[in-house]
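In this view, the complex is presented without one of its protein chains, the others remaining in place.
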Amino acid sequence: MKATVSRHAHFNSAHRLNVSKWTDIENKEYFGPCNNVNFHGHNYELIVSLTGDIDPVTGYVYDMKELSDLIKNDVESRLDHKNLNLDVPEFKDLNPSAENISKVIYDWLRPSFSSKFTIKIKLYETPRNFVEYFG
Amino acid sequence: MKATVSRHAHFNSAHRLNVSKWTDIENKEYFGPCNNVNFHGHNYELIVSLTGDIDPVTGYVYDMKELSDLIKNDVESRLDHKNLNLDVPEFKDLNPSAENISKVIYDWLRPSFSSKFTIKIKLYETPRNFVEYFG
Amino acid sequence: MKATVSRHAHFNSAHRLNVSKWTDIENKEYFGPCNNVNFHGHNYELIVSLTGDIDPVTGYVYDMKELSDLIKNDVESRLDHKNLNLDVPEFKDLNPSAENISKVIYDWLRPSFSSKFTIKIKLYETPRNFVEYFG
Amino acid sequence: MKATVSRHAHFNSAHRLNVSKWTDIENKEYFGPCNNVNFHGHNYELIVSLTGDIDPVTGYVYDMKELSDLIKNDVESRLDHKNLNLDVPEFKDLNPSAENISKVIYDWLRPSFSSKFTIKIKLYETPRNFVEYFG
Amino acid sequence: MKATVSRHAHFNSAHRLNVSKWTDIENKEYFGPCNNVNFHGHNYELIVSLTGDIDPVTGYVYDMKELSDLIKNDVESRLDHKNLNLDVPEFKDLNPSAENISKVIYDWLRPSFSSKFTIKIKLYETPRNFVEYFG
Partner (left out) sequence: MKATVSRHAHFNSAHRLNVSKWTDIENKEYFGPCNNVNFHGHNYELIVSLTGDIDPVTGYVYDMKELSDLIKNDVESRLDHKNLNLDVPEFKDLNPSAENISKVIYDWLRPSFSSKFTIKIKLYETPRNFVEYFG
């Protein structure tokens, strides 16, 4: 008797898409306006989903309050009102694409959960573009 | 040639989270404000999804009008403008968590559909918390 | 140079529509399923709007963080995860319709703001029904 | 290290549900108001999802700008502000149900992508009804 | 003590923009793809708002159930799953722009309400374009 529970969160960050080992011209050509040297930004909307057994006593897969607190402590505190390229060490040499941000969030959250849970990260970079990452 | 068709519905209910075999103090501690003895409530948004073959003549997996009527008769009539703990027999000894509500809805709907369909219940308790249940 | 700034908030409450001086039959007839003696509930979505001058130095009409804190302290703490009829003294003899809830919220918030601000309360009882109240 | 990237698009079309080999009465009975001989219409919201490897250099599964252009050229140009039954050859003898429209869109887009990508079409006919098609 | 109450509804219609006294070329030039002779269509989202006094006994400006029924009978029955140009007499010589549809809806609904109510029609032709009409 498995179910998936999901929790929304959000953070507002600046970033620029840039591959550090490419030249400025290569980056400009490949990433276009997303490569703007002065950055641009997004309201990222994050959905963290956990799949696991429904506890027969509590009726919970996982306590949503606890999940919400974990996201606040492990994700929002590091990304909200930050510049992903300059303020977040994980993106020093890693392009902060929505795919890579999802992977970084997954790697931060995964150790907090027992291996019996499957975890999925869904990240809206804009209301029109989003990424899903399953680890 | 399979596809999944989905239909939104909604119901407004009161509930409290409470495990009947726990003491009041245990319930208060575990469920916090969701344990309020006088209840609180939600606009539940429900999405029922059916996966099956696309009928080569009609181009339908399932008639959405018929699905909508089934949800009205089997789900909304039992949960809308109700107190889940007091008015719905299934929750007499079952904590009405979003996970358990999804399971109860699944069990109500499943017998109405041929076994060739896969059924999924998605239930938003709030715009920020939701559950998926696959049977 | 005036502008209006608005902040979203939300609370989840149980209620029943009932006029205390009417008979049970009159209430049942007038309010239908909303009169359920065991209550039902909603995810109320609240938008508080302030109209005033844009401060020429800060560029703010009002600090959104401060507005958000006021709503938490003056509104959410009193209504979230509560039964409006039983837990909120203002509705002891006042029917907790969306109109009256909006008025009560307005009356709670108004004293916190200088009279140079115009205040508007917008309250979604469901995604399909909402009320606006201007004082 | 796989991820899924998704892009929203939209098109506004007229259609009627009708099986060409059925009689008018059979169609009327089965499809009801959706069979209106003068057509009705929808704002279709389309989400195209690609699952594949995250490129270790660019951090992309697929360039969203390129995906957006493909959808414009291969889908929107053929369906937007069109009558599906009269203006789109694929629906000459195929009922333009949401399921069949999803399949037609899949068949248009699939050849543009390497076989290493899995493609999913999600099509909202209304905010309350939607279809997913995986090929 | 005035408030505004609002109710959402929706209808799915086909239409084409066309001024009957213009030539085909003039219409094509002015309205572009919206002039497609075979029609296109929309999921129109309608919000009807009533401003009036809060009744001191019931706490209602207007009964939302009654408003919902009026919209079903006076608006949805005439526009849903219809071709606005061909099936709705009001648009025989009137271009079914969102502005004109709003005006027609207003004229249908206005007689049902006492003059002490102010009425506003808000009509989304798409999630990106909308009109407000106040009579």
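A, B, C, D and E are the chain letters, set down in written order, and residue numbers restart from 1 in every chain.
Heads up, the rule we're going with is that a residue touches a chain if its C-beta (ideal position, glycine included) is under 8 Å from a C-beta of that chain, and two chains touch if they have at least 3 such contacts.
These numbers come from a predicted model, not from an experiment.
Enquirer: Which of the visible chains would the unseen chain be in contact with across the whole complex?
Expert: Output: missing chain touches A, C, E.
Enquirer: So one chain is hidden, and I want to know which residue out of A:S20, A:N36 or A:N73 touches that hidden chain in the complete assembly.
Expert: In the full complex, the listed residue that touches the missing chain is A:N36.
Enquirer: Extract the touching residues of subunit C with respect to the undisplayed chain.
Expert: On the subunit C side, contact with the omitted chain comes from 1-8, 54, 57-61, 64-65.
Enquirer: Taking the full complex into account, what residues of subunit E touch the chain not shown?
Expert: 17, 19, 21, 30, 32, 94-100, 102-103, 127-134
Enquirer: Tell me where the left-out chain touches subunit A, residue by residue.
Expert: 10, 12-15, 33-34, 36, 38-43, 45, 80-83, 86-87, 126-127
Criterion: only the chains that are shown with their structure count from here on.
Enquirer: If you apply the touch rule, which chains end up adjacent to both subunit B and subunit D?
Expert: Of all the chains present, those in contact with both subunit B and subunit D are A.
Enquirer: If more than half of the interface residue numbers appear on both sides, call it same; otherwise different. Which is it for subunit C and subunit E?
Expert: Different: fewer than half of the residue numbers at the subunit C-subunit E interface appear in both copies.
Enquirer: Count the touching C-beta pairs: is A-D or B-C ahead?
Expert: B-C
Enquirer: Just curious, how far off is subunit B from subunit A if you go by their C-alpha centres, in Å?
Expert: Between these chains, centre-to-centre, one finds 29 Å.
Enquirer: Between subunit A and subunit C, what is the separation of their C-alpha centroids in Å?
Expert: 34
Enquirer: Which subunit B residues touch at least two other chains?
Expert: Expected reply: 127.
Enquirer: What's the complete list of touching chain pairs for this entry?
Expert: A-B, A-D, B-C, B-D, C-E, D-E
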